[in-house]
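Some chains have been omitted; the remaining ones sit where they do in the full complex.
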Amino acid sequence: MSLSTAIRDVADVKVVDLSGRITLGEASGQLRSTVKELLDSGATKMLLNLGDVSYIDSSGLGELVSAYTTARGRSCTVKLLNVQSKVQDLLQITKLYTVFEAHTDEATAVTSF
Amino acid sequence: MTDARKLRLSLESTLDSVEAAELIVQRMAELNGFDPDQVHQIGMGVRETMANAVIHGNGLSPDKSVRFDASIDEQAFRVRVADEGSGFDPDSVADPLDKGGLLLPSGRGLLMMRAFFDEVEIGSSVDSGTRVRLVKYRTKGAGGTTQEEDQ
């Protein structure tokens, strides 16, 4: 699997540590099912840690957007942590930086919800 | 400049072909003096183009293939991708930067191709599928002018 996910509880925030690539195929499905699982368990604050995600394609960006909109529909807020520079470039190009609140410090991110 | 400057392949309509095309152009670009950022951009643009060809164009059909051409010269990296789909109208694709498009789960591929390559030309028809031509100049904005690279 090119993407692995791990979930941590920090205060009342679900921190999802993602590692690998979020791309076409398996990786996108992996992210989707993790988010769905968290929403089903009632999460209302989700922090996606992209610190170990070096590569995202348009399909992966689509999954991030889906996570955001699906979560919003269920009263859950999704924010991003530690966006790497190449991924940051993509957020700029696609203007998705206007959608996602992104943080570089986990503690600050957790208290920002 | 060293080698691997021209390649013409027929690839199956699979996600692995998308990966393969990306790896090929990355290595070609790297061996021929493109810098790491350019290598990344060429790879991403080709990835998006190939993904469209195998998914939207050929519908992942085992009976359809993608014609893939890549070539490098003193000026630029050039790629052509042709599928056997039933085409589409690039002008009627929703703008993913619009308010309405921003939160859609798809529709950012063409935007990324255009962001990462200097020229993107799409020819599409119902009968002959879609042909995409991509050009990335070694020096940004060098379009059309002749210039020598020191190697």
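In order of appearance the chains are A and B, and numbering begins at 1 in each one.
Everything that follows uses one rule, which is that contacts are C-beta pairs under 8 Å (C-beta built on N, C-alpha and C of every residue); 3 or more make two chains touch, one makes a residue touch a chain.
Fair warning: this is a prediction, and the values are worked out from it, not measured in the lab.
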Practice problem: Can you tell me the subunit counts for the whole thing, written with the labels shown? | Solution: A x2, B x2
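Here is the rule we go by: only the chains that are shown with their structure count from here on.
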Exercise. State, to the nearest whole Å, the distance from the C-alpha centre of subunit A to the C-alpha centre of subunit B.
Key: 27
Exercise. Using the touch rule from the top, collect the residues of subunit B that touch subunit A in their complex.
Key: 15, 18, 40, 44, 47-48, 51, 96-97, 102-106, 108-109, 111-112, 115
Quiz item: Which residues of subunit A touch subunit B in their complex?
Solution: 24-25, 57-59, 61-63, 65-66, 68-69, 86, 90, 93-96, 98-99
